[in-house]
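With one protein chain held back, the other chains of the complex are shown just where they sit.
Presenting chain A:
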Amino acid sequence: MFLSKKKLMVLALTAITGLSLLATGCGSEDSASSSSASSSAASGDIMKTIKDRGYIKVGSKVDVPLFGYKNPDSGELEGFEIDLAKAIAKKIFNDPSKIEFTPVVAKTRGPLLDSGELDTVIATYTINDERKKQYDFSMPYYTDPVGLLVKQSDNISSIKDLNGKTIAVPQGATTKKAVEDAAKAAGIEVKFAEFPTYPECKAALMSGRASAYAMDTSNLAGYIDDQTKILPDKFAPQEYGAATKKGNEALAKIINDTVKEMKDSGELDQLLVKWKLNK
């Protein structure tokens, strides 16, 4: 060995000290966020946490046109759900700009809420029983049926033509279950391929790996081009709600109140018209 035992020992100690310094560096941040998380466990405190912070942390989609979409020209987030989030910020702070948006995909919505990284998720989040066990949802602010995007060259005209075929669905969405039920009702059997993001679902459809791409109709609308079409079959209306972590009832109530007031006053309908979502 070209290193003496003593030198090796010194090297090892330096490494360990360095690592532990790093660890405490991260650790202190950890304990700060966990203490804020534990204090927010007591209902009501979450509002104090948010107000002290000065802004609300919202998870939104950035790849769903009309709902949450990062406009490539302006670089700005825009959409129906973005406006909804601004209305909630206005309710809490009297200032619609007091928001920090974080992009989410279907799969990351739950973990980001659990860890306290986000106060609420307003991201085409379908309300269902399994999710209601873990999160509080506001009353639904939009209802959207599942649709099927297919290639025009494939001569598919209804869900029955998909017997034995593979359908692409995004991971972490309720779509798979909805299509499964619809297939059963139509008396056919289908296979599923799940992908992490929407563009990957579309790519699988275009390469022929999947015969259809199933998703909420309004999401699909952003992916139509001259080679694809949406089938007339639509099923399983999905109700979207704003989700909060269980235990943060005070925040859940404010969000729900905001949605309710907007519904009652007709403001929500105006927003739907603004984004051409009023069918």
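Assume a residue touches a chain if its C-beta (ideal position, glycine included) is under 8 Å from a C-beta of that chain, and two chains touch if they have at least 3 such contacts; residues count from 1.
Following the convention adopted for this analysis, contacts and distances are computed from a predicted model.
Participant: Which of the following is the UniProt-recorded protein name of the chain this complex doesn't show: "RsbT antagonist protein RsbS", "Glutamine transport system permease protein", "Protein lplB" or "Hydantoinase/oxoprolinase family protein"?
Facilitator: "Glutamine transport system permease protein"
Participant: Of the residues listed, A:Met47, A:Met139 or A:Ala193, which one is in contact with the missing chain?
Facilitator: A:Ala193
Participant: Given the contact definition stated above, which residue among A:Asp52, A:Glu130, A:Asp226 or A:Asp264 touches the chain not shown here?
Facilitator: A:Glu130
Participant: With respect to the chain omitted from the figure, which of A:Ile50, A:Ala87 or A:Ala106 is a touching residue?
Facilitator: Touching the chain that is not displayed is residue A:Ala106.
Participant: Identify the residues of chain A touching the omitted chain, counting contacts across the whole complex.
Facilitator: The list for chain A reads 106-107, 109-111, 114, 130-131, 133-134, 168, 171-174, 176-177, 193-196, 200, 203-204, 206-209, 245-247.
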